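What follows is an incomplete set of chains from the complex, kept in their original frame.
Labels A and B are assigned to the chains in the order they are written; within every chain, residues are numbered from 1.
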């Protein structure tokens, strides 16, 4: 099977390699990548046998919308586009409609696995029509880990359901990471614990909390036992926000996932306007000392 | 009525003045205060008519325990001690027992009102026996605001109940302040709001959120509209922690009060060990960039 792959960033490049290792003819295009296989999106499309299959792996939002728009003009009825990026699920219906006007099929596919996916395989959550899913199954099977298909692939529902499932996956991921992080901080604060990385490593096998994320934290601590080289400044990339927004839309309580999201917001603030207000209030009613802004950084 | 007052800090001094203005003969002692009325605790005790009444207004913990111990040796059977400080309610039974060995009576009394209490009056939450409460009622009536006694005084229950009620009062206070603070930060973050202090001031009358704390926040913003002069570094003084601990002991969900407490903890961290762990994890699985620790402060 021959597949066009648009976007050769960190994820796209690794996926191209895995597909090739598994015997699929993956042809990649990226305007910025030195190792692009085609010098334009047009060339990529022309090089594919009909009916074509194109996997889009570019940043969510405007970049994905732009590629979908271009493909809607370049592809032909019966061709199939998969958005494998981290798009918000609300984009998928729009993408599907744009392509459907030209008779082009559409699937959305959430992809998990990060930089380790090339070796371990990627877990895939797909949304769309069953016939389109079947058509792409050789690609899905090549990308996912070996073993039972059901352990790493799901046809989650209609268009959008794949990204929805991936969004929830990432929301959970926020909560899991924060849970480990709170435990890590507490261990590090307790004098009687003599070697925090050793405690975490001892949870790797046999415990209730063993997981891949724990393995990664053990790995990070083996490289930098006090995490001295990095700051706590932590980005968020959208899925956590969308998960909380969906929880609100469905009236689902999400205290853990939202707490994890807010902790990231707070990590990026040099000082907290809210806590300035609390400090000002304490000073007003109780005469409690405030710390002048100038010296705040010199704790 | 003549009353001994031990501790002439910010609160004690103001209370002595209010008691005197209301016609009570309050004699204060403080080893560190220039305007102490007695040169020792012994002198203070000797100057009081029997049965004596002594109000202790010193910091919670060791200082209060020390004064209670001294009073247990200086006072006589039938005398009465009131702990008006911010002691943990668990201290009260211990204090009462120590004094009871000498036939000395004990009340605990939570006092709210801060630096404004001298003028506005203090709200009082007392714990102990009804007969002891009655005996101190002239003092309570002088300290509390004018108007119905029930609006600013309560005999909350047996020894300890006064401090328990005060502890919950302060726990609520944490939550209230954080709620205003989150709203303040959101208004400050929104471009369309041209004058944040003016919005908060417009809530002073007629709204559902009007309160004394709001008035104080309006006052603070009138003095420093962007709260530029102060940092967000915010202390906590025990009652918030005890409230969450009691919530846990009673299996009462306390998400708001605990969130307010944790926000204070976070405000005092230069960098968050937990968020370092989250950032390290994101780097491990996704190759997401971390911010080196060295540049974290230079956002």
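The rule we apply is simple: a contact is a pair of C-beta atoms (placed from the backbone, for glycine too) under 8 Å apart; a residue touches a chain by one contact, two chains touch by 3 or more.
Fair warning: this is a prediction, and the values are worked out from it, not measured in the lab.
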Task: Copy number across the full structure, from 2 displayed chains - done: 4
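One rule holds in what follows: only the chains that are shown with their structure count from here on.
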Open item on the list: Based only on mean CA positions, could you tell me how far chain A sits from chain B in angstrom?
Closed with: 46
Task: Interface residues, chain A side, partner chain B - complex - done: 10, 114-116, 177-178, 180-182, 184-185, 188-189, 212-213, 216-217, 219-221, 224, 227-235, 237, 255, 259, 263-264, 266-268, 270-288, 290-293, 295-297, 299
